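A protein chain is absent from this complex, but the other protein chains hold their places.
To keep things simple, chains are lettered A and B as they appear, and every chain counts its residues starting from 1.
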Amino acid sequence: MRKNLLMTLAVSSALAFGVVACGDDDETPSGGGEEQAASNGGGDLSGKIAIDGSSTVAPFAEAAAELFQEENSGVQITVGTSGTGGGFEKFCAGETDISDASRPIDEEEEVPICEEGAVEYTEVQVANDGIAIATNKELAVDCLTTKQLKQIWNKGSKVKSLADVDPSLPDTELSLYGPGTDSGTFDFFTDEINGEEGVSREDYEASEDDNQLVTGVSGDEGGFGYFGFSYYESAADGLNLVGVDSGDGCIKPSAETIQDGSYTPLARPLFMYPSAKAMQRPEVKAFMEFVVAQARAIAEAAKIVPLTDEQTQTAKDELAQAEAGA
Amino acid sequence: MTGAQIAARAAGRSVIPKAARRDRAFAAFFRALMYGAVGLSVLALATLLYDVARDGLPKLSVDFLTSFPSRIIPANSGIESAIYGTLWLMVVCAVIVVPLGIATAVYLEEFADRTKWWNRVVEVNIQNLAAVPSVVYGILGLAFIVRGPISLGRTVLAGGITLALLVLPVVIIVAREAIRAVPSSIREGSLALGATQWQTIWKQVLPGSIAGIATGVILALSRAIGETAPLLVIGAAVNPRFNPEGLGSAFTALPIQIFAWTQDPNREFVDLAAAAILVMMVVLLLMNSFAIFLRNRYEQNW
Partner (left out) sequence: MGRRTSLVRRPSGRSRFEAAIKAILFGAAVVSILTTLAIVFSLLKETIAFFGDVPVGDYLFGTKWTPQFQGDQQSFGVLPLVWGTLYLTGIGLLVAIPIGILSGMYLAEFAPTRVRKIIKPVLELLAGVPTIVFGYFALTFFTPEVLRNALGLGVNQFNALSAGIILGVLVVPTIATLVEDAMAAVPQSLREGSAGLGANRVQTAIRVVFPAALSGIVAALVLGTSRAIGETVIILIAGGQTANLSLNPTESYQSMAAFIAATARGDIPTGSIEYETIFVVGMTLFVFTLVLNMISIRMVRRYRQVYE
């Protein structure tokens, strides 16, 4: 009887080990980039690409990774979301291959660190983005001026409802949502609207995860938040988009107004910074070329505002230059 | 018996006086409260299962089990990397926790002199460890195993070790009970026949308690499978499109994937979370049934 028990246990453990150890082999696109070259799925590229940085660029990077891996299943790409600042920290320490950024690399604070770490890079614009101001569907407001936005979001603001900035607006108590302070979106918004980066009121629901913000705003009666435009687009049914008036009339964010810059001041370019060292690896080179060539398709898949034709050309030139120089 | 009771018995009535009406009313009310309480528990479980099943069943398919998570197309998303991650973690966890747990339990039950203070410290310490929140084990993993002295990085091995430390106290406690259940007559008989202490343990006590130990280990592992907080703190990968290749690989796990999908504003992904929950619950159900089967089949009735 004991022998049976031991046998049962032994067999089940062996099964578990077996599934784990052998299970990978007959799966199609899976790991194994080290020992075996990519089996099915074509392409003989293999290796790992580490991408980290802005959570706004992340959907683009992840869509690019997915589409790239359809042709090159031997390449493992991980996309982290430490925020633009956090991404650059790792990038300049040599820990990542490509840094996602929702703003250019900071001349004063970040460039010196990269120089110290002997990390050379290329700045490639891959898409456009705007920050969408959104409210809950029940909270109907069509337009806000930048001044009103500052009133609501500035440090020390006591604004409790939209009626406080404009008596004609509803007096529902606001439920504020916004990105956390590590986020490039936060930096950009506070810089443009409040006048100084990092300065903001504190009593809002902060999250690095834009998805949570969207869920929050669409769920609360007085929901009011700001996040990347692509996150708005993927949940547009449950949200009310607010237009921004910076002096030239009310402009609502859309692919066009973001691309041509009329949605100011909350439109911005999105970048990927591949390091020169990483570009020497064939898989990284192929990936970046894929990104630039397919930028439009990737942006559409990720529901991000794509580059204009002109911007696409510039990006291709930048990349070609980088490859030639390397 | 009182005089009234004797008289009652003589008259053929009940000896114990019937409770006053107020008491009976209260008793009925209290019973209703209890039924309500129990009913609420059953209702809670039923609603939970119903909700998960309603959201998740439509999304279950073989494709779901054999695809990787996609960030952009919910219809193509699956939990392959999560399943493999969980399996890897479980194997690492079991390999560590089974020998360590049994060895500690054997030491405490068979060798430790209870009067020595250090043995009492070990005992109390294990009970305290069992009550430490799982997120603190995550902090331990991050500071000590992923970074710090051991510096394994955000790998499967680090995750497995952290989970092992988390469930180790539970395994020790369960193994101790199983070993304690072996009657001392068995031990004494073995010693009387000339066996040494270790021979007694190896040949009599352990085989006699192995059913209880195995049940406990499986239950502890099933607890480890469902743990989210420690893996979050260590840095499990989110939406990876690869399976772990080795102990040094990045990983995800079913609870982590569920966690990520649950919070997605896209309803499609939320439903995928429910489907993944169903898969996880089935795995847990299988494990628990296996544990109960082992206990019933091989339980020693001394």
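Going forward, contacts are C-beta pairs under 8 Å (C-beta built on N, C-alpha and C of every residue); 3 or more make two chains touch, one makes a residue touch a chain.
Since we're looking at a predicted model, the values are computed, not measured.
Enquirer: Counting the whole assembly, list the visible chains that the omitted chain makes contact with.
Expert: Counting the whole assembly, the omitted chain is in touch with A, B.
Enquirer: Any idea which of B:23, B:63, B:268 or B:299 touches the chain not displayed?
Expert: Checking the options B:23, B:63, B:268 or B:299, the one contacting the hidden chain is B:23.
Enquirer: Touching the hidden chain in the complete assembly: which of A:128, A:207 or A:259 does that?
Expert: From the options A:128, A:207 or A:259, the contact with the absent chain belongs to A:207.
Enquirer: Using the touch definition up top, pick the residue from B:7, B:57, B:75 or B:143 that touches the left-out chain.
Expert: Touching the chain that is not displayed is residue B:143.
Enquirer: For the chain left off this view, which of A:66, A:100, A:129 or A:220 is in contact with it?
Expert: A:220
Enquirer: Based on the whole complex, identify which of A:84, A:135 or A:175 touches the chain you can't see.
Expert: Considering all chains, including the one not shown, the answer is A:175.
Enquirer: What does the interface between subunit A and the hidden chain look like in terms of residue numbers?
Expert: That gives, for subunit A, the contact residues 52, 80, 82, 86, 89-90, 155, 175, 180-182, 198-200, 202-208, 212, 215-216, 218-221, 223.
Enquirer: Touching residues of subunit B against the unshown chain: what are they?
Expert: Subunit B touches the chain not shown through residues 16-17, 19, 23-24, 26-27, 30-31, 33-38, 40-42, 44-45, 47-48, 51-52, 55, 99-100, 103-104, 106-108, 111-112, 121-122, 124-129, 131-140, 142-144, 146-148, 154, 165, 168-169, 172, 196-198, 222-223, 225-229, 232-236, 255, 258-259, 262-263, 270, 273-274, 277, 280-281, 284, 288.
As a working rule, only the chains that are shown with their structure count from here on.
Enquirer: What residues on subunit A touch subunit B, complex-wise?
Expert: Checking each residue of subunit A against subunit B gives 1-2, 4-6, 8-9, 12-13, 16-17, 19-20, 23-24, 27, 29-34, 59, 62-63, 65-66, 69, 76-78, 209, 211-212, 214-215, 218, 231, 234-235, 238, 301-303.
Enquirer: In the complex of these two chains, what residues of subunit B are touching subunit A?
Expert: Those in contact with subunit A are residues 66, 68, 70-72, 80, 84, 87-88, 90-91, 94, 207, 210-211, 214, 237, 239-245, 249-250, 263-266, 290, 294, 297-298.
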